[in-house]
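Every protein chain of the complex appears in place save one, which is left out.
In order of appearance the chains are A, B and C, and numbering begins at 1 in each one.
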Amino acid sequence: MTLDSMAWLILVPPVLSFWLIVLFFNRWKRLSHGIAIGAAFLSFLLAQGIVVAGLRMGGERLGEEPIHSLLPWLPTGTTVLSLGVWIDPLTVALLFFVSITVLAIFVYSVGYMHGDPKYSRFFAFISLFAFGMFGLVVADDLLMLFIFWEIMGLCSYLLIGFWYHKPSAYRAAVKAFLTTRIGDVFMLLGIAYLYSQTGTLSYDVLFRDHAVLHQLATTPSVIGGLSVAALAGLLLFAGTVGKSAQFPLHVWLPDAMEGPTPVSAMIHAATMVSAGVYLVIRAFPLLSVGLESAVGTPPMLAMGLIGAFTAFFAATIAVAQNDIKRVLAYSTISQLGYMIAALGVGAYVAAAFHLVAHAFFKALLFLGSGSVIVGMHHHQDMMEMGGLRKKMPITFWTFVAGGFALSGFPIITAGFWSKDEILAQAFHAAQSGSWLGWYVYLLLALGALLTAFYTMRQISLTFLGEPRSEHAEHAHETPWTMTVPLIVLAFFALTFGFVGVPEDFPLLGKLFGGNFFHHFVGATLMEEEAPLPLNWVPLTISIVFALGGLFLGWWIYGRKPLKAGERDPLERALGKLHTVLKNKYYVDEFYNWAFIQPTIRLGAWVYKWIDRGVIDGILHTAAAAAMASGRLFGWVDRVVINGGVDSAARGIGRMGDEGRRGLQTGLVQDYIFILAVFVILFVLVYFVRGAGL
Amino acid sequence: MVTVQQVVFALFALMTVGGAVGVVAARKLFHAALWMILSFFGVAGLYILLEAPFFAALQLFIYIGGVAVLIVMAIMVTRGIMGPKEPVFTYAVGAAGTAFAFLVMLALFIVNVPAWMGSAPTGEVAPDGMRQLGRALVMPSAFLLPFEVASVLLLAVLVGALFIAREKE
Amino acid sequence: MVPLSWYLLLSALLFAVGLYAVMARRNLIGMLMGLELMLNAINLTLIAFWRYLHPYNLGFQALVIFVLVVAASEAAVGLALILAVFRLRETEHVDELNLLRW
Partner (left out) sequence: MNVLQFVANLFVNVGAWMGEVLHGWGLSPLWTAIVVKFLAGLVVAGGPLAAVLFLIWYARKVIGRIQDRMGPTNDGTAAGPFALLQAVADAIKMLTKEFIFPHGRDKVVFLIAPVLVVAVAVAIWAVIPFGPPDAGMQFVDLNIGVFYVVALASLTFFSMLMAGWSSHNKYANLGAFRAVSMIVSYEIPQMLALLVPVMLAGTMGMQGLINAQEVPFIVMAPIPALIYFLAMTAEVGRLPFEQAEADAEIVAGYFIEYSGMLFGAFYLAEFINNLSASFVFSVLFLGGWRGPWVEQAPILGLVWLSLKAFLVFSVLTFFWGAMPRLRIDHILGFSWKFLTPLALVMLMVTALVDKIVQIVGERGPSPSVSPWTRAGWLFLANAIVALVTAWVLYQVEKRQRAQREARRFAVVR
């Protein structure tokens, strides 16, 4: 079997399983999960086969001659629209983690969804989702990517609203669908723009042909000052902002936690949101073409600004959350921000590396939290937990592994290596005199500290101390279908990082083959940039920040665990420990005020308006402000951004209401008339332009 | 000099357009359907003139034998036997007229492409064109995928139309 | 021979008349008939282009077949919908079917 036919075959089992379950086996629960897992397993085998073959070929060869297979789809006269598969080192990396996480999550779902009345339907939907993700990964042009992108959007909608009898769930589903749609429209515009300029959407031409790239970079676009490449890149990036939940379109992701936990793990942590990052990584040659100043091209500038801001901003919010899944949701947003910001400073490989590593540990964390939720009989408030370490040992240890990876615990976790590479790259950019580099580095480093802190807070609140509620008293370990995926993922969360150890790292660099990942994935771009030499400054800083954050979290929450009834840790912090917190948080405080002052002011104002009681805390202690500001961002999030969107919608509604309602007559022939007018206009414009009149 | 073909063309063109005008203007819907069939016939004749007899037969088979039959039966089911007297047009006559005029003017404008004015085709029709078309429709490198999609569409239509039109208990 | 432009103008005229029927006829079935005329015009254009400009390009012919498929599907589903509407509202006049306004 050739590699390209294997790539095609990856797509078949999931979609087949979807149709089989939907059409025939809806009634048989065991059969449907059997089919779905079987399909996932087949895809897994095929994908790993490709990974092995790709590794054997080596990055350089695969990067130079990617496996490319075309299937003509719609021949129209002289042009042919094709579907195709495209396997290059980046695809291989993606296939590696997507197939593993998908399989793990499928198996996990058997335990998590046990007893749900819509069990079969759930497996059908996640099969369709897996189809979308695999298709997106192996797609060979932007059109096919967009098609699968939208298939995943649909699945996301279906799965977030899976328990549609809950009003919050279906509202979240609609919100997710609409919010991502904003990005998608821009993205489609970008794709259409590229097509109109080049007549093709194939990766092979758009991202690899230097002549085309150069031409795109030098042609001015319709918007003054931007080249075609820059404008198209910005539009594509808008799609990423929606899909990967970056500021200001991140609002849907926390709400999406209304879906079942495997969905949160799969869609909203491991794979779908990764698709957005994958898009920008894939399009990086286009985004970075014409790089002149140290600050980067307009799309890179946008990515750096938005990514770093999001990374920090979301981390602060995560500090103040009590829902076990919401903490993880904000953490996901924050980590995606890391990857985007890395691309903003040109760290192509580091972004891909963190993408893979993050997928492993975030899937693990979500599945772990799902395990906790099942053990707790579907209660998600961390204030009601505590002491689960003894009741759920496997969940605890794997969760700790994931948490440490997320925090970047030195040496033994994947998160450390990947995050460190991003930070080193950002630091490098900063050293070479780019203000964007400083901006990105500082925000990301602070974000790393916060990340470690909230992770430890979460672990402590959930697992340490004594049970704080009835449910926690009676918690139990979950069945093997749930724990085995946890263990598998924990293995990867800990060890995956060793494929990307910097070459000159003492001892380990030689031991693990000298930054294998960098060379492999870096070969995707035809001119590979050499990995940075090891710089001890950012490395030390990130180790200190990671460990410091973890220690801080332990100091506050783990050293003297909460007792039952002490509901709000923030109030507790404010009341008794505020002096300690004050000293510890002084630096964060400063950076908060220095970098996102306007947001905080706005937040403070909103906060005061909503809840007078807590504002005093800010006035009393700056340390508390750091904690509170996280919460403020939560409010900003909900009130300013959601409120803004809502009021805009309401405004449009009112506009329609108070206007003559002229267009909406409900009579089909009026619509046809409007259609005819526009068709005639377009033809006219096209013809006049074509004739050069 | 008027050639035989031009005369035949004029005849079929008259049939086509006359039938179309009949569709628009006929008071009784049944008559409109009959005019439509006349128009279809004209188009079939033009296909023969264009040396595409297969499509002429398809035109008869699908449009007249399928679409027109469906439409006539729908008319007979919905309007009683003869159909009561009622206005033919909606308020949108003016708009439609404007669109019509614009479209025709646009066509007159657009058609002035030199390559389109020549009266001789650029080549002969391949003698085994139909065989080639048949092959192309099932060849993976040509139209296999659209062809299969079309078959799925037809199946969906079969089921969907039955489902929609069915009397619900 | 007949110039290609004659065919093109003829099909444009057919299309325009069909559009008029769609826009102005009060009866849903009448609109549907106009739609069929428009599709016919498209097919005529395609066949004429095929014959005159690219007698060896099968793409035109294949496209005609797909247009036929779509036309047949549209008639079947459209009429089924009209029947359903008629059963529900006892009318098939477009100007009485405006439940979707505002």
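Observations, loosely collected:
Following the convention adopted for this analysis, contacts are C-beta pairs under 8 Å (C-beta built on N, C-alpha and C of every residue); 3 or more make two chains touch, one makes a residue touch a chain.
None of the values given here were measured: they were computed from a predicted structure.
When the full complex is examined, the chain removed from view is found to touch B. Note on the undisplayed chain: of the listed residues B:11, B:130, B:149 or B:164, the one touching it is B:130.
When the missing chain is restored to the complex, the residue among B:15, B:68 or B:88 that touches it is B:68.
Against the chain not shown here, subunit B presents residues 28, 30-31, 34, 37, 53-54, 57-58, 60-61, 64-66, 68-69, 72-73, 76, 81-82, 130.
Please note the rule applied: only the chains that are shown with their structure count from here on.
Chains B-C form the pair joined by the most contacting C-beta pairs. Subunit C has its Cα centroid 46 Å from the Cα centroid of subunit A.
In whole angstrom, the spacing between the mean C-alpha positions of subunit A and subunit B is 51.
Taken residue by residue, subunit A touches two or more other chains at 75, 667, 669, 673, 676, whereas all remaining positions touch fewer.
The multi-chain contact residues of subunit B, meaning those touching 2 or more other chains, are 90, 92, 95-96, 99, 103, 142-143, 146. Only residues 19, 22-24, 31, 54, 57, 59-60, 62-63, 94-95, 97-102 of subunit C touch subunit A when the two sit together in their complex.
Those residues of subunit A lying in contact with subunit B across their complex are 71-75, 667, 669-670, 673, 676-677, 680, 683-684, 687. Note for the complex: subunit C touches subunit B at residues 1-10, 12-21, 23-27, 29-30, 32-34, 36-37, 40, 43-44, 47-48, 50-56, 58, 61-62, 64-66, 68-73, 75-77, 79-84, 86-87, 92-95.
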